[in-house]
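Removed: one protein chain of the complex. Kept in place: all other protein chains.
== subunit A ==
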Amino acid sequence: MTTFKTTALALLTTAMVTPLSAQTLDLAWSQDATGLDPHTQPGFATIRLLELMYEPLVRLDANLELQPAVAESWAFSDDGLQLTFQLDPDAMFHDGTPVTSADVAASFTRILDEETGAIARANYTSIIEIQTPDDHTVTFVLDGADAPILNGMASVNAAVVPASAIEAGTIATEVVGSGPFTLESRTPNASANLVAFDGWHGGDVAYDNIAISVLPDETALLAALRAGQADFALINDPLVATLIPQSPGLSLNTAPTLSYYVLQLNAAREPMDSLPLRQAISCAIDRQDILDAALLGEGEVTGPLTSPAYRTDPSGLFCYEQDQDRARELLAEAGYADGFTATVMAATGEPPTASSVAQVIQSQLAEVGIELEIEMQELSVYIDRWLAADFDMAVALNGGRVDPYTMYNRYWTRDGNLQGVANYIDDTLDSLMNEGRTETDPARRSEIFAEFEGHLADMSPWVWLFTGNTYTAQVEGVSGFEASPTGSLFGLVDVTLAE
């Protein structure tokens, strides 16, 4: 009798507890991933989704410091020519197979193969050989000292994928990663369902599912939070973000981003090939004023270096305080005392603030006699013209990286992929960049890049403006999320939900 009662009670409790214990985090964002192949998909939205399921060798935490992921530890050889990783023996793919050095080697071989179209390939071209002495050790042999490569590997674009999936050609269609969540179902541009992976070597996740909804309208995100339909949302529009703190029961997480707003001057075109003229533009601009008007002050005026470890007070850089008299003098020196006319292009809606930034710049430059015509363009058109350097000036929001070399070698070294877009180069920039690449002493690297930054501001090929913020918002009961300057949502693994 007692046994029966206990059993009945046990059954009853299980029945009551089970549905409660399946906790779901309802996540909403406005842009959806564009594909599932971590090596070829660079999009912000895609990376946000894939980094919950795939793992690189190392990852960056909210302070942008390197943390173990698939690798447990790592070290450069003394000459800096070998980088060796020890893999976490507990790391396991979603299909239950352990992560081995063979998977790492296969993943990097795939990334380095030009046929793959892997987007981060340029970061790893110093690798000349990958050695796998045992199942848990991988050594990358480099053609020269390459300090930034380690940070460059801390990206889901360098995810470790199963060698078997590469062979089977299923990377683009099936997600088999070693990360904290598995992909249960997905409808592109509508929804996705992630399930916490029991075998994740990084520890336990405090809830069972993430249900992702794609709500393409940013204001609908706010409505969904207010109505309790979403627990957590990724927000892009600063205007929507500033409404969050005024809504009862909602809180906003912000972090300054690494990406930066910049006014690019095409120094290969007249009259922007004149140094005093470019400097005049730099002096004519009030950066804080643009930030206040276009982004409601949500951000920080910045020099070229945006990574916290290298960031300095920009007020010491050339003409960071608006000085219109100086601007007029420099214009006269360049032979344009009466100003000149030029066009500035910006992408519509990408970022949402681009057109306002262009308008404020237009009105500020008008004060010293420079007349700007704004050309708003759809993103793909903008990008095509941008890549072809077919513009006088361009308002751009460029992505940042933790390491200044990885961030800028594409623009400011002679053989950088995007040197044709930057269209300005001198020996100082090229040599400082290459010095920074091979230097492994952090203090010395800071000096090198500070010098690089000062020189860039002096030469003003571009006018660096400010960095914005990344925003996420959550309802009461969601706690433990730490915002990262990369916009990463990996911090969701530390989140707990109230019952």
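Everything that follows uses one rule, which is that contacts are C-beta pairs under 8 Å (C-beta built on N, C-alpha and C of every residue); 3 or more make two chains touch, one makes a residue touch a chain; residues count from 1.
Everything below uses one rule, namely that contacts and distances are computed from a predicted model.
Trainee: Given the options "Protein HflC", "Protein-export membrane protein SecF", "ABC transporter permease" or "MaoC dehydratase-like protein", say which is the protein name UniProt records for the missing chain.
Mentor: "ABC transporter permease"
Trainee: So which of A:Ala165, A:Ala196, A:Leu418 or A:Met433 would be touching the chain we can't see?
Mentor: Spelled out, the listed residue whose C-beta touches the missing chain is A:Leu418.
Trainee: Among A:Glu114, A:Glu167, A:Asp338 or A:Asp427, which residue is in touch with the absent chain?
Mentor: Final answer for the missing-chain contact: A:Glu114.
Trainee: Which of these touches the unseen chain: A:Asp198, A:Glu378 or A:Glu476?
Mentor: Considering the complete complex, A:Glu378 is the one touching the chain left out.
Trainee: Which of A:Ala190, A:Ala268, A:Ala332 or A:Ala366 sits in contact with the chain that's absent?
Mentor: The single option touching the absent chain is A:Ala190.
Trainee: For subunit A, which residues lie in contact with the unshown chain of the complex?
Mentor: Subunit A touches the chain not shown through residues 28, 34-35, 41-43, 114-119, 121-122, 172-173, 187-191, 211, 213-217, 219-220, 223-224, 226-229, 378-381, 383-387, 396, 398-399, 410, 417-418, 420-421.
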